[in-house]
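With one protein chain held back, the other chains of the complex are shown just where they sit.
Order of writing sets the chain letters: A and B. Residues in each chain are counted from 1.
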Amino acid sequence: MAEPVLNICNLCKSFGALKATDDVSLDLYPGEIHALIGPNGAGKSTLIHQIAGTLKHNTGSIHFMGRDVSALGVSHRAQLGLGRTFQISSLTPEFSALRNVMLAVQANQGSSFRFWQPVMADASLKDRAMHMLERVGLVDRAPVPSAELSHGERRQLEIAIALALEPKAFLLDEPMAGMGPEGSKRLTGFLDTLRHEAPILLIEHDMDAVFALADRISVLVYGRIIATGTVDDIRRNPQVREAYLGESV
Amino acid sequence: MSSALLIEQVLNGLQFGVMLFLMAAGLTLIFGVMGVINLAHGSLYMVGAFACAAVAAYTGSFWLGLVASLAAAAAAGAIVEVTVIRRLYSRDHLDQVLATFALILIFSEGTRWVFGSFPLYLDIPPVLQGAVSLPGGAQYQLYRLAIIAAGLVVAIGLYLLISRTRLGMRIRAGESDREMIGALGVDIASLNTIVFALGAALAGLAGALVGALQSVQVGMGEPVLILAFVVIVIGGIGSIKGALIGAILVGVVDTMGRFLLPQLLTLFMEPSQAATAGAAIASMLIYIVMAFILAVRPKGLFAVNA
Partner (left out) sequence: MANREKLINTALALLLPALALAAYGMGEPFYVTLATRIAILALAAAGLNLALGLGGLVSFGHAAFFGIGGYMAGIFATHAFNQTPLFTWPIEIAATDQMPVIWLVSAGVAALVALPIGLISLRTSGVYFIMITLAFAQMIYYFAISWPAYGGEDGLSITMRNGFPGVNTLDPLNYFLIAYGLLLLVLFIFTRIRDSRFGAALQAARQNEVRVASIGIRPLRIRLAAFVISAMITAVAGALFADLNRFVGPSMLSWNMSGELIVLIILGGTGRLFGPVAGAILFVLFEFALGGLTEHWQLFLGLILLGVVLFVRGGLIGLLAGKVHHG
């Protein structure tokens, strides 16, 4: 098997007495969608925060593209190719959808220290950003300030921004949340093709989407991974059924 | 240099630090509970000093003046909280800075209008005049010792207030979660007013105590305010303990720097040059200390939400 793109080893994170992440190990291989599921409060978003670097873990290690990124900051990890979406949309509210994506294209080109040429006249930024908006189906909303977009549209914009970074791995935190059944279906189809650009670590509550997309699933309960396996493994796993689905065995 | 002189300077530093603590404690409480940066805190210091000087001159009693300073500063604080600060809780820091900057203009010019441009003078009360002998043969002003004692009493009082009383419990709750204490049925509006008035009274007390050592004049509050900022930046915003330790550190470092640096530099240069350079460096010393502490701990020594 190929080297994992992302490898998390024995990760721990505590907030006071609360163990939010308890000895978590997981990895993400090229071309796969690895879904992370678990009940609310299981520590899924906390884990994403630690991978992205917005939270620092206490012990354990995070390797990305074969490199230990534990000591690196958020922006550094992003530059290495971690493309992340937020559970609660995090955009630059005054900027239009287009400018939000243009900023990501600019970041990806690695050239924010240019002080003179107007960005809006820069075709290399604009065309590329429009292309990303097109891929997520948001072209006709390009000039709208992101604060005025609907909830679902903001989710799409988050993904367009992540796409513009041309990441080596996607970290998607509940991309389907609030999308509606139609939107979820469209997004499921889209993510299915996206895995060939870069592997996806997917946190999602929508089980239809997870079962349709995931190559592997890890189940997180109270900060611990209680099972990792294929869709069928997880479906059959009695521990998962008990802990996660609340069924008694 | 004699050890007596050294002890005297250390005590001066302590006295300065204790005075800074009275300012910084109020600032840090107000920021901790309400999230407001209050530039007008120096004006409350000035209000305390003027109230004390005016009442002491009228009645002939420093002690009545001291009571007046507490009352006047607390009242001014409460009025300011109810009329202005209350509208700023949901605003960003920029609006808070500007509104409280405007308050400084209003307080300063208003005070000048009432009292004129000439400074007032406040005498040390007879009981506290004179000096005491310290071990080692040093003589030290009794009044300054009294300020140190008063400051330490206030520090202990604040500690007990916050750790032992109902009000203190609410203050602590307010610092950790504003919405929560509202949900628990605590009247946040009056809690805010009380905390603000308490902070103001401490500033007024500091102004009154220092008023007997220096002249009482418009604009006396702002240099102290900025030093109090340095104190809470060093100590960590929201931490009373940090304010105390930061204040003592700043007071002692500043005083000792002004005393020792010129003498130290005479080892390397001629006396007149050393005096100049020493004074210049000493005037920047606490800011340099602040820079170093921040470089190591950007949130201060005792950050509340580290």
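Just so it is clear, contacts are C-beta pairs under 8 Å (C-beta built on N, C-alpha and C of every residue); 3 or more make two chains touch, one makes a residue touch a chain.
Please read all numbers here as calculations on a predicted model, not as lab measurements.
Asks: Give me the visible chains that the unshown chain touches, in label order.
Replies: Answer for the hidden chain's contacts among shown chains: A, B.
Asks: From the listed residues B:97, B:188 or B:301, report the one that touches the chain absent from this view.
Replies: Final answer for the missing-chain contact: B:97.
Asks: Check the options A:33, A:47 or A:91 and report the residue that touches the missing chain.
Replies: A:91
Asks: Can you work out which residue in A:50, A:108 or A:218 touches the chain that's missing from view?
Replies: Spelled out, the listed residue whose C-beta touches the missing chain is A:108.
Asks: Out of A:60, A:145 or A:229, which residue would touch the omitted chain in the full complex?
Replies: Of all options in A:60, A:145 or A:229, contact with the hidden chain holds for A:145.
Asks: Over the whole complex, note the residues of chain B touching the chain we left out.
Replies: Residues 31, 37, 84, 87, 93-95, 97-99, 101-106, 108-110, 112-113, 222-223, 226, 229-230, 232-233, 237, 276, 279-280, 282-284, 287-288, 290-291, 294-295, 298-299 of chain B touch the chain that is not shown.
Asks: Could you pull out which residues of chain A are in touch with the chain that's been left out?
Replies: With respect to the unshown chain, the touching residues of chain A are 52, 54, 73-76, 78-79, 84, 86, 90-96, 98-99, 102-104, 106-108, 110-120, 122, 125, 143, 145, 161, 165.
Convention: only the chains that are shown with their structure count from here on.
Asks: Compute the distance, rounded to whole Å, between the mean C-alpha positions of chain A and chain B.
Replies: Going by mean C-alpha positions, chain A sits 49 Å from chain B.
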